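The complex is shown incomplete by one protein chain, all other protein chains being positioned as in the whole.
Here is chain A:
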Amino acid sequence: MIQYIMQILPALLAGTKMTLSIFFWTLICSIPLGAILALGLVSNFKPLVWVLNVYDWLMRGTPLLLQLIFVFYGLPVIGIIFQRYDAAMVAFILNYTAYFAEIFRGGFQSVPRGQFESARVLRLTYGQTIRKIVIPQVFKIVLPSIGNEVINLVKDSSLVYVIGLGDLLRAGNVATARDVSLVPLVLVGIIYLALTAVCTIVLKMIEKRSNVWR
């Protein structure tokens, strides 16, 4: 048994590496992009708000699985060709940016108008107000919702399986099919649990640190 685990572990860990790579790159790109889009969503420029709302609706209203398939198998039909990994990144970043934008929009709107006015009579610029006053408050407000999405992302990353990327789930599935054994799938489950546990702990730590003010 132990010997079997040792035998399949390298393949599973290689898959984990792919899972983590999708996870981190999606987060690193989507969170800032989402924050910027949210600024657009709360702006007074109606055409921009409209375009962003349509984008949000498309991304949140269709399955991520469809978006993945669309980018990798669909777009080549009109001559836009992505490598597997790039296709996954494009689909994940576009999708998660939409979710993060909605979360940040809610956060921006829950900062009282008086805070902006207070900054304005002190003659801070819009940029200074956003950086020093709004973003720290929004960050604290959105933290729990961001945490949810982060954990979802760990699991959603398994969808890349459908475009043939060798992630954790695929590695487990391959081993199970080859060896007719449940062990690989159980190990896959344990690794996902470990990943989400680490995320939960890190998020809790960040939340605790942000609780120095209320």
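FYI, a residue touches a chain if its C-beta (ideal position, glycine included) is under 8 Å from a C-beta of that chain, and two chains touch if they have at least 3 such contacts; residues count from 1.
The rule we apply is simple: contacts and distances are computed from a predicted model.
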Record-based protein name (UniProt) of the chain missing from this complex, from "Sarcosine oxidase subunit delta", "Putative arginine ABC transporter, ATP-binding protein ArtM", "Peptidoglycan glycosyltransferase" or "Cytochrome P450": "Putative arginine ABC transporter, ATP-binding protein ArtM"
Contact residue for the chain not shown (choose from A:61, A:79 or A:114): A:114
Full-complex contact with the absent chain, from A:110, A:128, A:148 or A:200: A:128
For chain A, residues in touch with the removed chain: 112, 114-115, 117-124, 128, 132-133, 136-137, 140, 212-214
